[in-house]
Structure formats: C-alpha cells, structure tokens
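Note that one protein chain of the assembly has been removed; the remaining protein chains are unaltered in position.
For clarity, chains are labelled A and B in written order, and residue numbers in each chain start from 1.
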Amino acid sequence: MRTVFAIVLLAVVGLGIGLALLDVPFGAPKTGIGDYYIEHGREETGAANTVTAVVVGYRAFDTLGEVTVLFVAALGLGAVLAATGGGSEKREVEPASLVLLTGSRFLFPLIMLFGAYVFLHGHLTPGGGFQGGAVVASAFLLLYLGSRGRRVSRTWSTATEALGGLVFVVLGLVGLAVGGGYFLSNFMPTGALNTLLSAGVIPVIYAAIGFKVGSELAGVIHDLVEET
Amino acid sequence: MSFLHDYAYYIGAFGLIFIGLLVVLAKHNLIKVIIGLSILDTGINLFLISVGYLRNGTAPIFSRPGLDASGMVDPVPQALVLTAIVIGVAVLALALGIAVRLYREFGTLDLRKIKELRW
Partner (left out) sequence: MIIVVSLLVLVMLAAAVAALVFRDLLSAVIASCLVSLIASLLFFLLHAPDVAMAEASIGAALITAVFVIAIRRTKRYEE
C-alpha cells in the first residue's frame, strides 16, 4: 500500500519536473559567467586548471564552508560512537591471508605517493585536494584491512587535521591583511603558467586541504572499525 | 535516434532520482534508506553536470599553451558538484554512525518498531 502511494506521488512530481525542464536544451551554451572564468582565469589566478581556479580562487569561501561541514560531520561521528556504555562481545581478530598482508604492506607507500602527487598538481592537471585526500584515506583503509589489529595513532591524525584547517584560515587572514584587501585574496606571486610553483597561494591551500581530508577520512574509518 | 542524442543523460539522471526517492519513501530498514539517499545524491550530481555540457566541447584545462578557449565546457557546475560530492559523503558517514548507535541501543533497525518504542 505504501509502495503504491509512493509510486503515484513520484510519478506526479516527476511529470511536473519533466515538463518544466523541457526548456533546458542539452548541449547548448547557457550561462555567461562560465565564459568569463574561462577567458580571464589564467591571468587573474595563474592556474591552468579552470575548475581549480573557480574552487580555490574565485569561490574560495565556499570551499571553506565545505571544509567546515566535513569537519563537523567527522566530529559528530566521533562523539556519537565514543559514548558507549558496556562493550559488545569481543570478536576474535583473525589475521588476513598472506597475499593480502604482503600486498597491503607493499602498496601502502605507493598509494600515498600517488595521493600526494594528485593534490600537489591540482592546478595543472585534473585533481586537487579532495581527490588526493580521498586516495590517501583509501591507503589507510587498505592498511586496516591487511594488518588486522594495527591502528594509526589517533593523536597524530587529529593534529594533522587541525593543522590543515588552521593553515587554510591563516592564509585567508594573511590575504586579508597583506594582499588585495578581501579574505582569501591571492597574495603570493603568480609564476609562469604550467609550472609547479605557479598560481600563487592555490597549491599551498590545496596541500593543506589534502592533508586535512586524508587524515579526517582515515579518522572516520578508525572510529567505525574500532571495537569498544 | 535524435531523441537519444538529446535526452540520454537526462533520462539516466531522472531515473536515478526517481529510484532513490522510491527507496527512501517505501522501505523500512534504516540501512536501505541510507543506500537510497546515496543513489539520490548521485542522480542529482549527474543532472547538474549534464546541464553544463556543450556539444563537441573539451575539458576546461589549459594543458598546452595554445588551446582554444571557445569550445570549452562550463566549469561552474563542475566546481559546485565537487563540493556536493564531498558534503554527500560527510552526511552519509554521520548517518551510518547514528544507525550503528541506534542498533546498539534498541536492538533493531526497523523504522516502524523504533517509532513505537518509548524511552
């Protein structure tokens, strides 16, 4: 009964949305602001990747809000799962098979190296802080799956996460004080296009975000796996 | 055939939104509802990116110095969807943490039974 009612309701809503969106053609140019960012993104921010220039250059305040939402969610998860009373039954920690153990030990530094490459080159190639941070967190997940019973030190991951967020906010305040007079302005020199040390403060912000997101998601995995 | 050319991505995105909303409305296991929430998120992000597409366009990255800037795809929906994906994963992780805690407190994950339980 509930399923039938839900299908009827969704059919009516879907029909309304479909009729309203027949005016949005597929593949035609739509807005003007995208053209402005493509034309002037290179000389104003110095980044070759226009999506990075939009995320960290023109709309950096929205990225600060996103980093805050991620931080609050990780904090809430730690608070909800830590307030336990007694523990459940203690499970036997069986060791992983030999292939998984050896493979995870071999692959862990390689995956972290790849994650660091992704977030350091965010302004030149597709990539950036969030993608690189997620790759680093999946390296920690592989470590938790391979070597059972081995845990990452919680103090270090919390300290890295806090330091990453602090670097982002301090860079914004320095940009307010020294540079163009608004929060998160690009005050470092814009180097030559398509080199690693270009685009001003953008690679530094993305490196801070990469460290922060990587240690944050690894902390989320740790909180869920940890038995009471 | 030209119908497919125009509407293939839109049909995919709307189908995912429809199925995701159906799972959220009609199922009573809490983990199933959270799976439906994840499918709904993916559908909305696919719709946003397919709005910003330009026919015969290229990705908005100047990897070589002499690239043409006129045929590039809109970069603003891509920046918005990047933010939306990260916020989606944060909300889903918190929801799963609360679900684990609810199971520990009440012993069941059925939403009809949890609504009837009193403190």
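Keep this in mind: contacts are C-beta pairs under 8 Å (C-beta built on N, C-alpha and C of every residue); 3 or more make two chains touch, one makes a residue touch a chain.
If you're wondering where the values come from, they're calculated on a predicted model, not measured in any experiment.
**Q** Where the complex has a chain not shown, which of B:Ile39, B:Ala69 or B:Ile114 is the residue touching it?
**A** Candidates B:Ile39, B:Ala69 or B:Ile114; residue touching the omitted chain: B:Ile39.
**Q** If the hidden chain were put back, which of A:Gly34, A:Gly127 or A:Gly164 would touch it?
**A** Here the residue in touch with the unshown chain is A:Gly127.
**Q** Mind listing the chain A residues that contact the chain we can't see here?
**A** The missing chain touches chain A at positions 49, 51-52, 118, 126-128, 130-131, 134-135, 137-138, 141, 217, 220-221, 224-225.
**Q** Considering the entire assembly, which residues of chain B contact the chain that has been omitted?
**A** Looking at chain B, the ones touching the missing chain are residues 1, 4-5, 8-9, 11-12, 15-16, 19-20, 22-23, 27, 29, 31-32, 34-36, 38-39, 42, 45-46, 49-50, 53, 57-59, 61, 73, 78, 81-82, 85-86, 88-89, 92-93, 96-97, 99-100, 103, 109-110.
Everything below uses one rule, namely that only the chains that are shown with their structure count from here on.
**Q** List the centre-to-centre spacing of chain A and chain B in whole Å, with centres computed as mean CA coordinates.
**A** Each chain reduced to its C-alpha mean, chain A and chain B end up 16 Å apart.
**Q** Looking at the complex, which residues from chain B come into contact with chain A?
**A** The touching residues are 6-7, 9-10, 14, 18, 21-22, 25-26, 50-55, 59-63, 65, 69, 72, 74-76, 78-79, 82-83, 85-87, 90-91, 93-94, 96-98, 100-101, 104.
**Q** Considering only the defined contacts, which chain A positions touch chain B in the complex?
**A** 2-3, 6-7, 9-10, 14, 17-18, 21, 24-31, 33-34, 37-39, 42, 48-51, 53-55, 59, 62-63, 66, 69-70, 73-74, 76-77, 80-81, 84, 88, 124-126, 128, 130, 193-194, 213, 220, 223-224
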